[in-house]
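The complex appears here without one of its protein chains, the remainder shown in place.
Chain naming follows the written order as A and B, and within any one chain the residues start at number 1.
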Amino acid sequence: MRCKALTAKLSGDDLTLFRGDRCLFKGLNFALNPGEVLLLEGRNGSGKTSLLRAIAGLIELETGRVSWDGVPIRGQRQAFHLALVWLAHRVGFKADLTLLENLRFESSLRPQAERDLEEVLERLGIERLKNLPMRALSAGQQRRVALARMLLADAVLWMLDEPVTNLDREGRSLVMQLVSEHAAHNGMVIMAAHQDIKLEAPMQTIRL
Amino acid sequence: MWKFLHKLASPPHFYGLAVRLIPWFAVPGFLLIAYGAYAGLFVAPPDYQQGDAFRIIYVHVPSAYLSVMAYMVMAVSAGIGLIWRMKLAHAVAAGAAPLGAWFTFLALATGSIWGRPMWGTWWEWGDPRLTSELVLLFLYFGYMALRGAIDDTAKADRASAVLALVGAVNVPIIHFSVEWWSSLHQGPTLFKEGGPAIDNAMLYPLLAMILGFTFVFGGLLLRRVRTEVLYRERRTRWVRELVFSAAGIK
Partner (left out) sequence: MMDQQRQMPGIWAGMVAVARRDLLLVLKRPGDVLNPLFFFAMVATLFPLAVGPSVEQLEFSGPGVLWVAALLAMLLSLNSLFTSDFEDGSLEQMLVSSLPLSALAFGKAAAHWLSSGLPLVIVSPLVAMTFRMPVAVVGVLMLTLLLGTLSLSLLGSIGAALTVGLHRGTALLSLLVLPLSMPVLIFGARTVSLAAAGDTAAGGLYFLAAYTVLIMSIAPFATAAALRISNE
């Protein structure tokens, strides 16, 4: 497991977002340091996914800005995305390609950590599925492949949107373990969830 | 100067300004059109080739000119809205589109009427200008259809802005292509507007009509943008206050 830089910091100032006519949040502030986990909590439709997407730069904010290392991400999108790996509800794999083909494609999209692919797949319990097309995998298995993407990527910041959906109890505790480990190695995690999350890491919570 | 522009970009200020400005566009516009129409219909001598039929250029030329100008206004304001994220600019683009489409339709209709005595038919594919106008009409329809297909106003603004900009680059190319294409066509003659040396008596009313139409376009655009702004800002306090005071409620 690698060490990450201590200087990276993610912050948001005066974030406001409207979806249609509805104001999801207004004047929101946060700051996240390496080794910390930011939890976005709220009911369905409360705007936590939108906040997460806004931080990742997928949605435009009404006011305010998100800064990475002190620089607004709008001006340095590439550098910010270099440090980021994203896990959303739609896992983002091609159904017709095999697990391996998908992960191999992923490696061309973002820098990869020096981690053994087989080891990672073993740890996630999906090693035997590697030559199956993604459509043959269950939703829970596909989510584990998404977790493989996170482990294989060389990214400081993990952004997870409801990561424990479709996972059984074993899967859920696996996610918590991985997140805690990442934080312990000075990684940063932002997670949107509407279930109780128990982590062994310094946690901040924003309730929407 | 920047402060003035900044103030202008704020919806409530723009709204107030627009309300006051509209008469300054409407009155000169209608006066110019009145002069142009009178002079064009009664004072200008008949064309030696086309007789009285040419008089329709007093409506056709301004419409055609404005159909293209409206598209440029739409594309430029959409671009400003997209790059500098000015919501008002998007409102201007949204307002300009239907106006531009109407002027295009008017240009097509008057062009067709103008051509009828000459061609013997209501439509002549060999005329490059008419065909270009038709393609322009489709570009307007595409823009408005895209806006209509997207529910979220901000998203519709930005998507249609990309379309308008791509279209703006293509409009001159389309025009050139159609010209080239019709030059290959060995068909009926194309018109020249008034011939190589246009008589002053014909020219002045034409210029008046073009200017008049432009003023009217400006006035209509201001009115549309005013309405757009009201709709887009309908949840804000200043709009509520405006509506209440207009309705006499405190």
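The rule we apply is simple: contacts are C-beta pairs under 8 Å (C-beta built on N, C-alpha and C of every residue); 3 or more make two chains touch, one makes a residue touch a chain.
From a predicted model like this one, the values you see are computed outputs, not experimental measurements.
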Sort by label and list the shown chains the missing chain touches.
A, B
Options A:14, A:60 or A:168, residue touching the unrepresented chain
A:60
Contacting the left-out chain: of B:24, B:38, B:138 or B:231, that is B:138
Of the residues listed, A:14, A:96 or A:200, which one is in contact with the missing chain?
A:96
Touching residues of chain A against the unshown chain: what are they?
2-6, 56-60, 78-79, 81-82, 84-86, 88-97, 101, 105-112, 114, 154, 186
Hidden partner sits against chain B at residues 82, 135, 138-139, 141-142, 145-146, 149-150, 152, 155, 158-159, 162-163, 165-167, 169-170, 173-174, 176-178, 180-181, 184
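One rule holds in what follows: only the chains that are shown with their structure count from here on.
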Compute the distance, rounded to whole Å, between the mean C-alpha positions of chain A and chain B.
48
What part of chain B is in contact with chain A in the complex they form?
85, 151-154, 235
What residues of chain A sit close enough to touch chain B in their complex?
19-21, 60
